[in-house]
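Read the structure below first, then the notes.
And now, chain A:
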Amino acid sequence: GGTTKSDTAAGNTPETVSAGTKADPNAPLKEGLKIAYLPKQLNNPYTDVEVGGGKVAVEEIKGEYKLVGPNDASASSQVSYINTLIQQQQDVIVVAANDPNAVCPSLNQARKAGIKVVTFDSDAAKTCRDAFINQASTQGIGESLVKMASELAGGAGEIAILSATPNATNQNSWIKVMQTELAKPENSKLKLVKIAYGNDDDQKSFTEAQGLLQSYPNLKVIVSPTTVGIAAASRYVSASSYKGKVAITGLGLPNQMRQYVKDGTVKKFALWNPADIGYLAAYAGAAMSSGQITGAEGEKFKAGKLGEYTIGADGEIVLGPPTEFTAANIDQFDF
Partner candidate 1 sequence: MTAVDLPAPRRSSLDVVLRARELGIVLALVLLVAVTTISNPRFVSGQSIRDILLGTAILAVLAVGQAVVVITRNIDLSVGSVLGLSAFTVGTLLQNNNLPVLPVLLAGAGVGVVCGAVNGVLVRYGNVPALVVTLGTLYVFRGITYFWAGGSQINADELPAAFLDFGTATLVGVPYLVLLAVLVLVVTGVVLRNYRMGRELYAMGSSPQAARLAGIAVGRRTVGAFVVSGALAGLAGVLFAARFGTIDAAAGTGYELNVVAAVVVGGVAVFGGSGTVWGAALGALLLTTIGSALAVLEINQFWQQAIVGGLILLAIGADRLVAVRVAAGLKKRGSHVS
Partner candidate 2 sequence: MAAGTPVLRVRAVSKSFGAVAAVREVSFDLYGGEAHALVGENGAGKSTIVKMLAGVHRPDSGTIELNGVPAELHTPADAKAAGIAVIYQEPTLFPDLTVAENIAMGRQPLGRFKTIDRAAMVRQAAQLFTRLGVSIDPNRPARGLSIADQQLVEIAKALSADARVVVMDEPTAALTGVEVERLFAVARSLRDDGAALMFISHRFEEITALCERVTIMRDGRHVSTELLAGITVDEMVRKMVGRDLGALFPKQDVTPGAVALSVRDLSRDPVFKDVSFDVRAGEIVALAGLIGSGRSEVVQSIFGVDPRDSGTVEIAGKALRPSSPKQAMAAGVALVPEDRRQQGLVMELSIERNVTLPRSRSLSRLGFLTGGRERRSAREWTERLTTKYGRLSDEVGTLSGGNQQKVVLAKWLATKPTVLIVDEPTRGIDVGTKAEVHRLMSRLAAEGVAVLMVSSELPEVLGMADRVLVMREGRLVAELDRSEATEESVMFAATGQEASL
């Protein structure tokens, strides 16, 4: 006897916290909303840009902006911060979950306390947030990564992926799309030899890049769908004898990558504008808190300079397609 996983396979029973209220699209945006950002960890340049966008938006809607977070990307420390935010009676928590499940009980407690929870960057379990700001559709990113890799490899050869952590929600879903793409006949000459994990840690990514190149002498492209990974891999290759022989691509921040694009290590890479994510999250949270939307599929709201957005299935809000950066256009971006 006893309780096993299959007994609870249905997962957490969905919390029906926001049910009962009805959306009023014409409700005015409240002023003075307390909106708190809780990124994965504080000192990460990518998240800094994201929450920077959030700050701009919060000021636009005359709210109170707050940024808190742990110094390490651990789920447990995020929980303590969520608890603190509950105590401080914030109106909106914008959070990038380090572990989709570990933060769940606390987020639900927050929602019970009337706080709207918007996830960004890395989603929490669907049952414990009101909306998720997706930087781009999973399908779009996966396709674009494979397209860039194929171009750089000249249509054939070995490629490897340098990802974040093996349980990073985003990266895994993109990699899944990439694998489906690679299975298609037009990409049959591309061979994915290894998926390495740099844990979004600069040094670890650096060492992993090093290990990939040692293990696979014929490697043509490293695809790194994380800003930490792509920067570390580029730095390693640019200073090693592999420069010019191995191409790097993936998702990176223009400011971090500029040097490697200029010195030729990197030909092209992609990203959305992370500041827009934080920006959009603030508007989504504010709209929800003001009662304009409840997070149900099909609801629409206005997000300042970004225009109007529609909520998709499961409360997902997609920011838009990613931008490709090359030597030609990189100087037009500063983030």
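The rule is short, and it goes like this: a contact is a pair of C-beta atoms (placed from the backbone, for glycine too) under 8 Å apart; a residue touches a chain by one contact, two chains touch by 3 or more; residues count from 1.
Selection rule, in plain terms: all candidates are chains of the complex that A comes from, given by their letters.
In this text the structure is predicted, and so the values were computed from the model without any measurement.
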| item | value |
| --- | --- |
| Of the listed candidates 1 or 2, the one touching chain A in this complex | 1 |
| Contact set on chain A toward candidate 1 in their complex | 42-45, 48, 71-72, 197, 202-203, 206-208, 210-211, 213-215, 217, 231-232, 235, 239-242, 255-256, 258-259 |
